[in-house]
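Let's turn to chain A:
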Amino acid sequence: MKLFKLRGGVHPEGWKGLAAERAIRVLPLPERLFVPLQQHVGAPAQPLIKVGEHVLKGQIIGASQGFISAPVHASTSGRIVAIGDYTAAHPSGLAAPTVTIESDGEDRWLETDSPSDPFSLLPEEIAAAVGAAGIVGLGGATFPSAVKLNLSRKNNVRTLIINGGECEPYITCDDRLMRERASDIIEGVRLIRYAVGAVDVMVGIEENKPAALASMRAAAAGTEVQVIAVPAMYPMGWDKQMIRALTGREVPADGRSADIGVLVHNVATAYAVRDAVRFGRPLVSRLVTVSGGAVAEPGNLEVPIGTLVETLFQYCGGFSEKPARMVLGGPMMGIELFTAAVPVVKGTSGVLALTAREIGSTQASPCIRCSSCVRACPVGLLPLEMAAHIRAGDSNAAVSRGLKDCIACGCCSFVCPSHIPLVHYFNFAKGELMEQERGKLKQEATRKLADERIARTQRIERERQEAAEKRKAAREAREFAAKQAALQTTTEVA
Partner candidate 1 sequence: MNFQKLRGELYYQAALLGGVALVTTAALALADRATSSDIAAAQARDMQQSLTQVLPGEYDNDLLKDTLVLNGPNGEVTVYRARRAGRVEAVVFKVSGNGYAGPIDCMMGIDRNGHITGVRVIKHKETPGLGDKIEPAKGHWIYEFEGKSLGDPPAEKWGVKKDGGVFDQFAGATITPRGVVKAVKGGLDFFDKQRAQMLDDTVPLRETFGRTTEGGKP
Partner candidate 2 sequence: MSNIYSRITRDSLWNNNIVFAQTLGLCPTMAVTSTATNGLGMGLATTAVLVASNMLISSIRHAVSEEVRIPVYIVIIATLVTLVDVSINAWAHDLYKVLGLYIALIVANCAVLGRAEAYAAKNPILPSGMDGLMMGLGFTFALTIIGAVREILGTGTLFADAHLLLGPAFSFMELKLIPDYKGFLLMILPPGGFLAVGFLIAGKRIIDRRSASVAEPVPAAAPAIS
Partner candidate 3 sequence: MITALTSLTILGAILGLILGVAARVFRVEGNALVAELVDILPGSQCGQCGFPGCAGAAQALAEGRAPVTLCPPGGRAVAIALAAKLGVDADVSGVQDSVPMIAEVREELCIGCTRCFKVCPTDAIMGAAQQIHSVFREACTACGKCEEVCPTESVKLQPVPVTLHAWYWNKPVTQTMQTVAA
């Protein structure tokens, strides 16, 4: 199969060897789970349970709100001990609404009836089952999968791409999943294909994962699923990059992949879809890679959603040395954790404890315009110019140079010899612009309110005046009448 030319990208040191050969282990059930109500892009889920209530594993605890949202389920059976704010896995360190479950140790599933043959369901029913299971994009995007399925079916998507590109260094959970549970993934892929009515199905896997490629090829043999090796580079796992590599087409900047007839799902998502449709089991656990130079025994764990990161590190033997930085996700796009007491969520692919040597120098020096970042950018942006504008306080100029197309993949910061935090600049500017946007909306709204108020006070004033005039006229009329009457009386008297 012919592959298409890619541009940009970098080749960071992979560090995959730390965990790639470690088979998936199931984490022993923790005592408490902290399940945030928002683990996806879109509106947060609305809690459906009360404190003190007992829930079963897979029982819905948060209902999806609106079109783009996803429900949240209990990751184990037990008692709800709190519904309230808990530190979120977010760089701000702020708290988010979270449901705390105290495990009863039984890990008992909620009884559900599942179809004997999932392919007997209607495509809409599959999408509905996926939606009810709370499945979101597990590659990290956490976009509700059912929304994508419905959108793709309506857009007559022809090509289904399954993204097996795991390009972030250290992270090996998808690699392990493909090696160990390839036939389940393939079934999930076929279900998605059936649900959207796609014709071609391609699974793109980077060529530096020969074991995963072999096992997936074996599982796909005899099906309509094609397994294709793609070049190993970062960011190969970016869905648009995978589309370009496999189809040679680009997703329009203002559109979605469905607009060019392509639907992309992650391999782990396909695996979760199979679980949801065949067994009616919602998404309550996921594979997480625990790795990094400071971790004693790196590995790949199957973890209930809501487990604290510190539990994972403890299970992996703790730290062999004091980590310089703990990271949730991969080193290229993950976020630094200032505490390990944050829960694993649906989008968590790995937790890392990195040493200073692995991070490399971060001391920034002036930009020498070497344009390494321009060569590295997979989107085709000019990071150095955008950062210069943002540094000068002109975020709008950065927008006109493509800030909004930036995917924050980190290639530019990675290669920068001056160690300039380019992506940090971009995310700052994006946030600032969003705040400006909100401010503008608010300004418009308040202006309208002020105008209404002025109109109202004027109206009241006018009405009061009119009323006063009316009263005056009435009084005058009364007085006049009285006078007349008096006159008449006098006349009569006279």
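Keep in mind how these were chosen: all candidates are chains of the complex that A comes from, given by their letters.
One rule holds in what follows: contacts are C-beta pairs under 8 Å (C-beta built on N, C-alpha and C of every residue); 3 or more make two chains touch, one makes a residue touch a chain; residues count from 1.
All values derive from a computational prediction rather than experimental measurement.
This complex places chain A in touch with one candidate out of 1, 2 or 3, and it is 3. On the chain A side of its complex with candidate 3, the touching residues are 88, 90-92, 94, 96, 362-367, 390-391, 420-421, 424-425, 427-428, 430-432, 434-436, 438-439, 442-443, 445-447, 449-454.
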